[in-house]
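As you look at this complex, bear in mind that one protein chain is not there, while each of the others sits in place.
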Amino acid sequence: MTRILFFGRLRDAAGASEMACELPASLRTVADVRAWIGARDPELGAALGAPGVRIAVDQVFATDDAPASGAAEIAFMSPLSGG
Amino acid sequence: MTRILFFGRLRDAAGASEMACELPASLRTVADVRAWIGARDPELGAALGAPGVRIAVDQVFATDDAPASGAAEIAFMSPLSGG
Amino acid sequence: MTRVVLSAAAFSADAELSRFARGRTAATGALASFVGYCRATSDHGAVEEIVLDHYPGFTEKEIERLSRAVAERRELIDLLVIHRIGAVPAGEPIVLVAALSSHRAAAFAAVSEMMDYLKTDAPFWKREQGPDGARWIDPTAADYARREEHAK
Partner (left out) sequence: MTRVVLSAAAFSADAELSRFARGRTAATGALASFVGYCRATSDHGAVEEIVLDHYPGFTEKEIERLSRAVAERRELIDLLVIHRIGAVPAGEPIVLVAALSSHRAAAFAAVSEMMDYLKTDAPFWKREQGPDGARWIDPTAADYARREEHAK
């Protein structure tokens, strides 16, 4: 099982702060995972691909082509807004 | 009587932090006062004319051509070094 | 040396700063610090509280990474970062950043840089709660511009 986490506005778009999924073995990269989510929820898929969205795989910042298979935790983050 | 005050290194050069003088009526400007002091103590006169020395007449910053006659207090200040 | 604390409870900026200052050495010439408070109004109206979401584990790690980078680059004696998480009522401190250094320029630069990084690079998501509901807050263009300045 992989935990998919949503932060900031993406939490609102997903309607949940996280979901647990059994990712198909065919999903190799972060971009694959996003496309897979988008196929089931196009609106959320678009939000996850919006400019400024950052992704972490197992708590390390990752780019679209980073491997996602075997990940325990994939986080999609709206633009950060600290302080 | 006019109090002539010396600050910073100029205090060392003058050998005193202040002196009280009856300034001759012929001294009109700050530059005149400095020249008058220099005539009596050339080394101190040179120190008072060194770059970076600032002057205040009656506690207001003044330039060489500022009037000095009637002043209660003329201060010669080495470069400031606060904080 | 750096210390990073995420606090769900209110903290006393005074007490923390006082404790931090006691850690100074004979070589310490400068303590620069910054406290950010939750204001009762924003550009969007009245603010009752700010709610800061974070990513447990990841947020701490990222701020520690940023802190270490700043402390090394500025050759600090010590750096402290305390940041609230969760709900922060108007009037309370949200963030404290403090730097001990030999010289003042490094201390100022470190605190200013760290604040700019926290605004744009720390994994927090902030929303303002007002009488009309909640609003997500994004970093401003000015925030990004300041961050870029430091990157040069």
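By written order: A, B and C. Residues from 1 in each chain.
Everything below uses one rule, namely that contacts are C-beta pairs under 8 Å (C-beta built on N, C-alpha and C of every residue); 3 or more make two chains touch, one makes a residue touch a chain.
Bear in mind the structure is a predicted one, so any value in this text is a computation, not a measurement.
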Q: List the shown chains that the missing chain touches in the full complex.
A: B, C
Q: Specify the residue from the set C:4, C:52 or C:115 that touches the hidden chain.
A: C:115
Q: Would you mind spotting which of C:71, C:107 or C:137 touches the chain that isn't drawn?
A: C:107
Q: Determine which one of C:24, C:68 or C:147 touches the chain that has been left out.
A: C:24
Q) Please identify, in ascending order, the residues of chain B that touch the omitted chain? A) 5, 7-9, 11-12, 56, 59, 75, 77-83
Q: Could I get the residues of chain C that touch the absent chain, sorted low to high?
A: 13-14, 17-18, 21, 24, 26-41, 90-91, 102, 104-105, 107-108, 111-112, 115, 142, 146
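Here, only the chains that are shown with their structure count from here on.
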(Q) Keeping to the contact definition above, tell me which chains border both chain B and chain C. (A) none
Q.
Using Cα averages as centroids, what's the distance between chain A and chain B in whole Å?
A. 74
Q. How many angstrom between the C-alpha centroids of chain C and chain A?
A. 27
Q. Out of chain B, which residues touch more than one other chain, so two or more?
A. none
Q: Enumerate the residues of chain C that touch no fewer than two other chains.
A: none
